[in-house]
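This structure is in structure tokens; I'll ask about it shortly.
Just one protein chain is left out here, and the rest sit where they should.
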Amino acid sequence: MAQTPTAATFDATLDAHGHAAAHDDHDHKPRGFWDRWVANTNHKDIGTLYLIFSGVMFFVGGGMAMLIRAELYKPGLQFFDPAFFNSLTTVHALAMIFGAVMPAWVGLANWMIPLQVGAPDMALPRMNNFSFWILPFAFTLLLSTFFVKGGAPAGGWTLYPPLVLQSGDGFPMAIFAIHMMGASSIMGAINVIVTIMNMRAPGMTLLKMPLFVWTWLITAYLLIAVMPVLAGAVTMLLTDHFFGTSFFSASGGGDPVMFQHIFWFFGHPEVYILILPAFGIVSEIIPTFSRKPLFGYEAMVYATASIAFLSFIVWAHHMFTVGMPLAGELFFMLSTMLISIPTGVKVFNWCTTMWRGSLSFEPPMLFALAFLFLFTIGGFSGLMLAIAPADFQYQDTYFVVAHFHYVLVPGAIFTIMAGVYYWLPKWVGRMYNMTLAKWHFWLSAIFVNVLFFPQHFLGLAGMPRRIPDYGTQFADWNMVSSLGGFGFGAAQLLFPYIIWKCVKSGPPAPAKVWEGAHGLEWELPSPAPYHSWQEAPDAAVLAHGAEH
Amino acid sequence: MMLKSGSMAAALGAGVATLTPPAAQAAWTLNMTPGITEVSRSVYGLHMLMFWWCVGLAVAVFGFMIFSLVKYRKSQGAVPDTSIVHNTKAEIAWTVIPVIILIGMAVPATRTLIETDDASGSQLSIRVTGYQWKWGYEYLDNGVSVLSTLARDSNAARQLQSGIDPKTVPNYLLNVDHPLVVPAGVKVRLLITAQDVIHSWWVPALAIKKDAIPGFVNEAWFKIDTDKVGLYRGQCAELCGRDHGFMPIVIDVRSPADFAAWLKQQKADQDAADAAAKSAAVATS
Partner (left out) sequence: MDGGQQGQVAANRRLTWKLAAFTAGSFAFGFALVPLYSVLCSITGISRNENLTRATTQLEQADPNRLVTIEFMSILPTVGNWEFRPLVKSMQVHPGQLYEARFVAHNLTGHAVTAQAVPDLAPAQASLWFHKTECFCFTPQSFKKDEERVMPVRFYVDRKLPEHLDRVTLSYTFYNLENPVSRVAAK
């Protein structure tokens, strides 16, 4: 009955009765929809819920983007009232940032951190469940603002007062939704830190952890530090609007610019929250498909920590035109330029990982390579933006829009897809259609550039952002960008299809799905059993699964 | 030219058919303008310096990547060298060298920034006020004030499904009824504020973008080259509500003599209008 654990069968779940669980879908999963999908506390299922939610929000936010690009396809107002257009840009950003990217990272963290550190689950499983279920409610609240008097918030996702205080009935709903999303993120971050610090398998010291775990550890600290700041800022907006405070209005001795300082003190670390897990995933995919360990593991850890630290002292580079004193502008210009150093170190380390490796180009690697090329381009435009006097010409133009979409779409989104394509066979035990996935990749990679590269030109030519209509000299590149947008949007329809086909009918996947893969998750069978690492992996398994 | 929602295919077809560039403005513009002041040229120079640095670094980094992608493919028989795991010297080198490059970028940037901050020696002060959704300009010395709103033909064409082709409107969305008239060759100081929400006054030709914040006054300055008489256009650069995209800026740069004459005429007209209004008020009271 009791099998002798070996590396290959180690995960065989020995329950209280001494039965070894079968390597199929029937190992002790809860029965019934409510128990399995609503009240569950299993990190795998919660991870799946987060990822499905993120996918839905990606298409919601993406749909809004298609509407935006449709209006911007030609000069003149064809479809939307300008106020509704402003709502579209506002909610597009909120949905993508808080609904698509952040929940995707939490979903991947939920799935992979326990598997990668040899833990049976997250440290706080019930809080884990609660963190997830807050999100559908928060987003129902946010999206329903489209249907109330005054419409959805239309002051930009950055919510600057006094403009945002002119919002209609949707304003308190949006603020409440943001509070809920923030609470969810904070609880998720707490869970991640406690899991990583307390539940690593014996022998897995911090400097032996996979880089995805490291980047999530650092991201979690950033989340705990800054989400409360956002909560404070939006609460001050609420009291200014409803309870007669004047934090942000000069008439009562306040200052609208103070909101910007508080918001961006959150906002800048937030964008690093959006990208650090991507750095971790890329740091696992590239070594796997180069069949070579990650170059400079410790340097990568220190670089990530430096980026996180520096992210706290650069916030006012979003505010170069507000009329800051010279000393302030100078400080923020220089500190922002500094962030390019550790980021560059990471890029060089990834490149050197590939050098003298043995490369193959499966879909995860394709997406990771696109990340490397295109995120670097986004980084370069970021360096240009850091130069304060030049930023006077870039700020609030399409140059900024191009920059952040390069770092967020080929940066974060492509890496989320890379992570899914990398780990999906481990999750479901089946391979997906590689040819279709490569089609998804090439269409996405080409169209994302057609969509966003011309926006650099538009910004330089003088087109401001957040406008529904523009002068005719901007027409040509806008048309190109919109065509790219439609192509990119259409290409994304392949992604859920590929996943669904895989789940339904893909061929079985082995435990070590990818030839060059290292890490504890590949020591488990595919699909990973519902309860894995019930007993911590011993030294032999740890060594076998070691990454470096 | 009216595109109803839902017929995306029709839109695409129409779009592809009209891919020929429109007349008037420079289409397919790739780069920023060097502008009409010494400061704007410095800013342009900084931008190009950064651009070429980024191009150079991109060539180096992407070159390295592409080399590996081509040379070390498993399909071509490459065998991985798994001993290459770390190299402290390399890490130090590619930390220190970028810092030195950054210093090379920071020095001219700092110089230009300090230049933009020094408004001393100005000879003319103009107050700029952002409203939802227009600009107001007041010459502080003599009280001449001007309200600058989107030009009527642009305003008609930009209405939702107006049926008017924007290409038939000259300087579509970049034209106003009363531009800001300024003299060339004179250091002009702007005092920028707003009435209601945050706006931002941006004229690319001057490389000036300054937020207009209600309750606060921001300062900016420019001195236009004497030979750059003419019209230059800009837009509001901070989301300020529904018509944020429809409150452009036009500056009408004139020689100092022409400017003085214009200002005198404006003052006379304004005083006459004020007197007429006052006597009308008296008559009806």
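The letters A and B name the chains in turn, as written, and every chain counts its residues from 1.
What we mean here is this: a contact is a pair of C-beta atoms (placed from the backbone, for glycine too) under 8 Å apart; a residue touches a chain by one contact, two chains touch by 3 or more.
Since we're looking at a predicted model, the values are computed, not measured.
Within the whole complex, the absent chain has one touching residue among A:70, A:165 or A:511, and that is A:165.
When the whole complex is considered, the residue among B:38, B:165 or B:219 that touches the unshown chain is B:219. Of the residues in chain B, those that touch the hidden partner chain are 118-122, 125, 127, 129, 131-133, 140-141, 143, 189, 191, 193, 195-197, 214-219, 241-242.
Counting over the whole complex, chain A has residues 162, 165-166, 249-253, 255, 323, 325-326 touching the chain that is not drawn.
Note that in this section only the chains that are shown with their structure count from here on.
Distance between chain A and chain B, defined via averaged C-alpha coordinates, is recorded as 32 Å. Interface residues of chain A facing chain B in the complex, by the touch rule stated above, are 70, 73-83, 86, 154-156, 160-163, 166, 249-251, 255-257, 290-293, 295-299, 321-323, 326, 329-330, 333-334, 337-338, 340-341, 344-345, 347-349, 351-352, 354-360, 369, 372-373, 376-377, 380-381, 383-384, 387-390, 392-393, 395-397, 457, 460-462, 464-473, 475-477, 479, 482-483, 486, 516, 548. For chain B in complex with chain A, the residues that touch the partner chain are 1-3, 5, 8, 11-12, 15, 19, 21-22, 24-33, 42-43, 46-47, 50-51, 54, 57-58, 61-62, 64-65, 67-69, 72-75, 78-82, 84-87, 90-91, 94-95, 98-99, 102, 105-106, 109-110, 112-114, 116-117, 157-162, 164-167, 171-174, 196-198, 200, 202, 204, 207-211, 213-216, 218-219, 234-246.
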